[in-house]
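Heads up, one of the protein chains got dropped from this complex, but the rest are sitting where they should.
Up next, subunit A:
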Amino acid sequence: MSTLVLDRVSRWYGNVVAVNDVTMTVGPGVTGLLGPNGAGKSTLIAMMGGFLAPSTGTVTLDGAPVWRHPGIYRQIGLVPETEAMYDMVTGWQLVLANARLHRLADPTAAARAALETVGMTDAKDREVATYSKGMKQRVKMATALVHDPSVLLLDEPFTGMDPRQRLHLMDLLHRLGDQGRTVLFSSHILEEVEEIAGTIEVLVAGRHAASGDFRRIRRLMTERPHQYTISSSDDRRLAAAIIADGCADTVDLTAGTLAVQAPDLGAFVHALPRLAREHGVRLLEVSPADESLESVFAYLVAR
């Protein structure tokens, strides 16, 4: 059982702040690090893995600092985002080399077990260069798992995977978490994270925006004002009906289309078709005005 503790960690590159005053504790179980691209997830993981010094603050693993301390790699397994590996060796040779670098008592058995865990036993004797993206990802997992680490850090592990590989990896992370390992992975897709992560840490623009289980994060993201633009056969009549119904706070007709802001997503999406039918208005288009992940997260930060 291992715990990673980040205490008031910031990291900047010149004038650009990549990670801004983040404090979090990552304990046993699966934790998802969620945030849009460029939020500082990779920078944060690099600092957790001892590959980058925090500009201020400290990162410790069970009380010991991770920066400039290669001893931590006995406990940490790292699955980097970079795709480059040692292309000229076979998957088996690469995993075996990793086992040897860890000075394991029985590197052959460890390498075999790791490749079995990720389901790469059949393709292990092919050169890494010939692997598909998903296979490379699995061999990366094997190199990270070969020394049976108590902490596993994965940077965007699901990118480039097909649905079947994705399920397989989700299942694997689940199992590793259930075994009491500290598993942290980053992603920019909420569905991916809530599927397997017991705890979700949300990072937006370098700041720690929210923390909790997926229900809490889901609620934070859905219970916020939602904006829609609607076009219909009679915008004016529909606007009047929406206002009268009370399912929206703001109804705006000035831009030629109907723009609505609703405090509760569930109530509004149920009310809208009913209102349209009751008033004989045909809905032509209903689209969320600003549902990009960035704006959802930005709302969390601004709160």
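General remarks:
Following the convention adopted for this analysis, a residue touches a chain if its C-beta (ideal position, glycine included) is under 8 Å from a C-beta of that chain, and two chains touch if they have at least 3 such contacts; residues count from 1.
Basically, contacts and distances are computed from a predicted model.
Entry comment: the absent subunit's protein name, as recorded by UniProt, is "ABC transporter permease", drawn from "Response regulator", "ABC transporter permease", "Cbb3-type cytochrome oxidase assembly protein CcoS" or "Calpain catalytic domain-containing protein".
Only one residue from A:Val5, A:Ala53 or A:Leu283 touches the chain missing from this view: A:Ala53.
The omitted chain makes contact with just one of the residues A:Met85, A:Met221 or A:Ala240: A:Met85.
Interface residues of subunit A facing the missing partner chain: 18, 37-38, 40, 42-43, 46, 49, 51-53, 68, 70-74, 76-78, 80-82, 84-89, 94, 97-98, 100-103, 143, 155.
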